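If you scroll down you'll find the structure; I have some questions about it.
Up next is chain A:
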Amino acid sequence: MSLVRDALTILAVCAGAFFFLAGTVGLLRFPDALSRLHALTKADNLGLGLIVLGLLLQTEGAFPALRLISVWLLGLLAGATVTQLIARAVHPGGLHD
Partner candidate 1 sequence: MANFLLAAAGFVMATVALALVRILRRPAAAERIMAAQLLGTGGIAALLLLAEATGVPAAVDVALVLALLAAFVSVAFVKSADRPEADAK
Partner candidate 2 sequence: MNAATLYGLCSAVLVGLGLYGLIIHPEPLRKILAFNLIGGGVFLLFGVVARRGAAAGFGGDPVPQALVITGLVVAFASTALALALLVRLSSEPGRANLPSEGSGEEPMGGGPL
């Protein structure tokens, strides 16, 4: 049982790490700011989410699990805010900088 759980953790963490790599590649390769932003949100939402999922399988008890999930939700919120604000900043008619 614990072997299956470990295998699932490794799978999820690897997938999460892959999305971080994908986010980096996108950030480096995409031509304009908006599509780079699109790549960045993949790392934020999916990479962190998958790593949290993998670690959830290793934790016992409700409180540590709740803490992990709230880290992910806060990360999502931060990502969503930044994405909104930066999109407005790079969009013509928005902020210029």
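Candidates were picked such that all candidates are chains of the complex that A comes from, given by their letters.
As a working rule, a contact is a pair of C-beta atoms (placed from the backbone, for glycine too) under 8 Å apart; a residue touches a chain by one contact, two chains touch by 3 or more; residues count from 1.
Keep in mind the model is a prediction, meaning the values are calculated, not measured.
**Q** Between 1 or 2, which touches chain A here in the complex?
**A** Candidate 1 is the one in contact with chain A.
**Q** Where on chain A is candidate 1 touching in the complex?
**A** The touching residues are 6, 9-10, 13-14, 16-17, 20-21, 23-24, 27-28, 33, 36-37, 40, 43-44, 47-48, 51-52, 55, 58-59, 64, 67-68, 70-71, 74-75, 77-79, 81-82, 85-86, 89-90, 95, 97.
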